[in-house]
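Single-structure report; data block below.
What you see is the complex with one protein chain gone and the rest in place.
Chains: A, B and C, in written order; residue numbering restarts at 1 for each.
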Amino acid sequence: MNNSKIRVGIAGVTGYTGEELVKILSRHEGVEMTYVSGREDRAEKIQDIFPYLLGTLDLACNAFSLEEAIEKTDVVFLALPHTNSMQYAPELLKAGKKVIDVSADYRLQNTAEYEKFYNVPHTDSANLKQAVYGLPELHRKAIAKATLIANPGCYPTGAILALAPGLTAGTFDVDSIQIDAKSGVTGAGRKASKDLLFSEVNESLKAYKLFEHQHVPEIDQELSVVTGKKISVVFVPHLIAINRGILSTIYVKLAKKADTASLIADYQKFYKDEPFVKVYPDGKLPEIKSVVHTNFCHIGMKVNEEKNLAVIVSVIDNLGKGAAGQAVQNMNIMCGFGEQTGL
Amino acid sequence: MNNSKIRVGIAGVTGYTGEELVKILSRHEGVEMTYVSGREDRAEKIQDIFPYLLGTLDLACNAFSLEEAIEKTDVVFLALPHTNSMQYAPELLKAGKKVIDVSADYRLQNTAEYEKFYNVPHTDSANLKQAVYGLPELHRKAIAKATLIANPGCYPTGAILALAPGLTAGTFDVDSIQIDAKSGVTGAGRKASKDLLFSEVNESLKAYKLFEHQHVPEIDQELSVVTGKKISVVFVPHLIAINRGILSTIYVKLAKKADTASLIADYQKFYKDEPFVKVYPDGKLPEIKSVVHTNFCHIGMKVNEEKNLAVIVSVIDNLGKGAAGQAVQNMNIMCGFGEQTGL
Amino acid sequence: MNNSKIRVGIAGVTGYTGEELVKILSRHEGVEMTYVSGREDRAEKIQDIFPYLLGTLDLACNAFSLEEAIEKTDVVFLALPHTNSMQYAPELLKAGKKVIDVSADYRLQNTAEYEKFYNVPHTDSANLKQAVYGLPELHRKAIAKATLIANPGCYPTGAILALAPGLTAGTFDVDSIQIDAKSGVTGAGRKASKDLLFSEVNESLKAYKLFEHQHVPEIDQELSVVTGKKISVVFVPHLIAINRGILSTIYVKLAKKADTASLIADYQKFYKDEPFVKVYPDGKLPEIKSVVHTNFCHIGMKVNEEKNLAVIVSVIDNLGKGAAGQAVQNMNIMCGFGEQTGL
Partner (left out) sequence: MNNSKIRVGIAGVTGYTGEELVKILSRHEGVEMTYVSGREDRAEKIQDIFPYLLGTLDLACNAFSLEEAIEKTDVVFLALPHTNSMQYAPELLKAGKKVIDVSADYRLQNTAEYEKFYNVPHTDSANLKQAVYGLPELHRKAIAKATLIANPGCYPTGAILALAPGLTAGTFDVDSIQIDAKSGVTGAGRKASKDLLFSEVNESLKAYKLFEHQHVPEIDQELSVVTGKKISVVFVPHLIAINRGILSTIYVKLAKKADTASLIADYQKFYKDEPFVKVYPDGKLPEIKSVVHTNFCHIGMKVNEEKNLAVIVSVIDNLGKGAAGQAVQNMNIMCGFGEQTGL
């Protein structure tokens, strides 16, 4: 064992995000995975759950234990269903751990909104104040100093990155944002549900949770931070028959004159130093396959001058930049690693 | 051979629409398939092209021959690439055949628009005037008397059916229509193109032809007919990794007060006698899988009163109601069969 | 209501086979669906479960009731999990109903085998004796007289049809049969299981239940009937990432001289009057897509004379000829309808 490595733990390793964290972190030269927890109902070895870890990672995988997590780790990823994270985070923080929560528990600063969209009371408003929304492109400095990261939701990551430059430049009519988002099935988590069975999803497509998806207040909150105005978007998510990836097609009216070239130039400038955002030239549009299994967000756009409208298309891997990849990017920033390490 | 049956021919049987016509017409009790044509480059038996027809349908399949088509058929489906249809239709009409053209050649009454979007001159404006746009829900009476049908495009079918009732009732702001459409891959035809290879399309998603898809002028034309106003929609198509089906998510501002219940009531009334359109109650939304391998269009909707916006979702099978199914529905109307025969 | 139509009921309409039965029977001119039952836990309308039935079929769908089934039907399809069928069949038979059981309860004449492979006691050996194995190509006459049909399993249907002609002709070494079968995911049923989630199955492939699948004794039993010898096959099933369809690749040593042409000739002769079996000429091999959404079985084959080996490939739709389609074919035979009616 290399004592100079940072010891990381993952709570909830059996979900898709937990598994992706295992894959990324097992290739990360600066950390050592020292603790994982899994299903509540049985004790296993992680290599029995994921046979491809055989000979690579030999760790017990039991129900989450605060004591063990505190004893064995420096940084803890909470890849748990919402409400579970805020149950464990306070003790972990008290014990001096850095906590990266990939659930929704610390994303909404307004607990009333949390309670409305998640249908449960928020039980840790004390730590909510210090939680930093972990989108490095907007909050890198705060992330570097944070001990509690609210890792962004998958839909919000794709939508906010696609809108921030135009909103910052004052190019967009802030009241006209319509987001038509399409997500692969891992976005819904690894839970036994008839609606997510292969033959229910395959060869089909549906819209769901029209206007009422739990990611709406998260997008609204962050775009309001960007613009300094109260933003309320129209958001329609769709479930598409692929494993991974989100494509967001965003329709927005122009508040000032712009054409495709000028808008792209603004975006390229905004993201010029970002290691994980690529802006496509010449009205070219990105496809999901270009970012799957990466931590990238690719963005393309086209202005319809006659209609005074811009359409922005962004793609991310919902398990990469939309969850585990971004969580590791946040860890890299918090721990002083190169931001691209392991990604 | 049953002399009382109508003799039908299909030009272009090797494409997806042609093949679907064969499947539907071979189960249709009122017709006999007497002529098919296929690839230009070789003479075959149709059962060699589609081995599942072995023992079911024994027809030669050569390059299209006007003489044979005129001699052997009463009704001809032209499932050909655009420009080919207007090459053959004039002679077929002159010979007294009923012609159902599933290409785009007779859809746009404005030949300048045709030439702009299809990049070729229009060579049969003479017959264009008498061509009837074959959307039975809007033009049933004209279809019954027609000898030349312009069978609607797949995207336009889904979009127009989703918008017509609200536009007719004056509920929608006609300048605010945004259509985010998602189509399965058969919509692109059976042509050897790298972009349509399995591994290029599978596990991905992309938007394409932003603002400039050739179905835009067709949608604009037909919605202008419906409203009596000049309509110009925003249309963004996407290619999804499924074989068949189109889901259109349509965003439109309200021109007068409406809620989800009142809007649905209008739609249910508009389509109450239609055999192939179903309007979903209670804000429920349709999925592609419910209409695949059928001639149905299913429509659901939800009003966001706060934002003064309706979202309409329609689904069709692009090869069913979006092409071959609708073509047979048109034939049924033209020939006096029950409209649902064989469908 | 048309009193001349036969009244049919479907127990277990919410499973894939039950739903397929609804689709087929709603197009069948000789029957009227008068009773369906569904999930144990709630009372619904069938059009709430399958919204595409809206306006087409208006039936209550509650937990199964013997009284209602007896009162309202002439023929009952039991599309239930095994053990449920043998719970209800005795009373239905006593009441004079024809029963078509698509579960495994009446397939194995040897109850010890049933108990070994299904891990439950068999509770209706009384009716087991009169149950007819519903493979029309082998047992048509017995089916016509039967009141209780054991509808064959999906894998056995594909395997037995692929082997029967060669075994009957004495061409195959009966001790050398190896069946490598690949099934779409609906074959596993519509049950909420993590292993069947979209993202678990998609873009993957696995073999399962090596040598111990519950369809092994069923294949062995029926091939023993065909040959008059005790047959024991090697059977390895695989789960493939498609909704519907089974392809079986069968390896068998030759017991007497044969080549591709002679073997095909034997098969064509064996099936020459069968409406639902097609034998491909010239060593051509069938693909799953040719039979999906049909009741057909297509068979191709090739002999490797140097190795004294034949490879037979058969394809069926596991929900068609492998379940619901074959069940309706059996009903047609039992009730005196044309065998292809509705199929």
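Convention: a residue touches a chain if its C-beta (ideal position, glycine included) is under 8 Å from a C-beta of that chain, and two chains touch if they have at least 3 such contacts.
Small disclaimer: the values here were computed from a predicted structure and weren't measured.
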| Omitted chain's touching partners, listed by label | A, B, C
| remark: Missing-chain contact, candidates C:Leu57, C:Ala241, C:Ala255 or C:Cys335, resolves to C:Ala241
| note | Of C:Asn62, C:Thr147 or C:Gln178, the residue that touches the missing chain is C:Gln178
| message | To test your reading of the contact rule: which positions on chain A touch the chain that is missing from view? | response | 50-52, 54-55, 203, 278, 280, 284, 286, 290-291, 293-294, 296, 298
| task | Could I get the residues of chain B that touch the absent chain, sorted low to high? | result | 16, 184-186, 190-194, 196-203, 241-244
| task | Against the chain that's been left off, what residues of chain C make contact? List them. | result | 178, 180, 182, 200, 202-208, 210-211, 232, 234, 236, 238, 240-245, 247, 249, 251, 283, 285-289, 292, 302, 304, 307, 309, 311, 313, 315
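The rule is simple: only the chains that are shown with their structure count from here on.
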| message | Using only alpha carbons, which chain's centroid is the nearest to the whole structure's centroid? | response | B
| field | Cα-centroid distance, chain A relative to chain B, in whole angstrom | value | 40
| remark: Separation of the C-alpha centres, chain A versus chain C, in whole Å, is 45
| remark: Multi-chain contacts in chain C, i.e. residues touching at least two other chains, fall at 203
